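Report on the structure given below.
All protein chains but one are shown in place.
Our next item is subunit A:
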Amino acid sequence: MSALTVLAPHGDQFGAPTPEELFNLPPIIPGVDWFTKPVLLALLASVVVIVLCWGAFANPKVVPRGLQNVVEYGYMFVRDQVARPFLGKDADRWMGLLVSIFFLVLVWNLMGVIPVLQFPVASHIAFPAVLAGLIYILKIYLGMKHQGPVGYFKNMMFPPGLPKFIYVLLAPIEFLSNLIIAPFTHAVRLFANMFAGHMLLAFFSMVGFWFLFEKLTPLGAPVGVLGVLMTIVLTGFEMFIQFLQAFLFAMLAAMYIGNSLHAEH
């Protein structure tokens, strides 16, 4: 269905799907401009995360059963792989934030491979940017609170124990990487991975659809089969990337918070 609409402008020739076609989606209800597919999926993801966590943790048991086991596994993963390595004894205090970020981003990403939905929410930069922005504000707030308004910047740009002339080089680099580049890469890393992943999947599924259904020819059929196989392989790969990027996003958040709480590098 969507393939057909996408194909329309290309006529008889196979044309790769353009970002314009893949990401610039029309409003679901004509006239309500803001209510697009990514917006719907973003809200749906919130509902999914809340429902799953509510089912698991609303009335938790000391001996876990069913859903609690599954979600608790995710919680343990965040605690042991994300929070504790970067926050140490402060880990428990930040678990609420980190669990929310990890679960929400994971569900956002997984929307990309769930049949019918098939759109990774984070491939629209606004969603990763919001989270990265919040973490950025939190990072600077915590840094100033725990290291002092001056101390925070001093610890960041002038870490002790280096020869004097190094600071001429180091201070601007540290300032740039911590305060300008870090939030940007934090958001763009997630966005770009989801964006590229979605384009790859769309491209290969388009190849399969075009050469096996639209224009079935003896020469084109093997290409179509290859497209389908690649789609299957890349879907598996994409699920791994989606999980990895959610993990990385939460991990970076934990790292930024940890660096703001304690000055040592």
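Note that a contact is a pair of C-beta atoms (placed from the backbone, for glycine too) under 8 Å apart; a residue touches a chain by one contact, two chains touch by 3 or more; residues count from 1.
Heads up, the rule we're going with is that contacts and distances are computed from a predicted model.
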For this session: Name the absent chain as its UniProt record does, using one of the following: "ATP synthase subunit b", "NADH-quinone oxidoreductase subunit K", "FAD-binding protein" or "ABC transporter permease".
Result: "ATP synthase subunit b"
Exercise. Which residue from A:Val130, A:Leu162 or A:Ala221 sits in contact with the chain not drawn here?
Worked result: A:Val130
Exercise. Of A:Pro60, A:Pro172 or A:Gly236, which one is in contact with the hidden chain?
Worked result: A:Pro60
For this session: Touching the hidden chain in the full complex, which residues of subunit A are there? Just list them.
Result: 16, 18-20, 23-24, 33-34, 38-39, 42-43, 45-46, 49-50, 53-54, 56-63, 72, 75, 92, 95-97, 99-101, 103-104, 123-127, 129-131, 134, 188, 191, 195-196, 199-200, 203
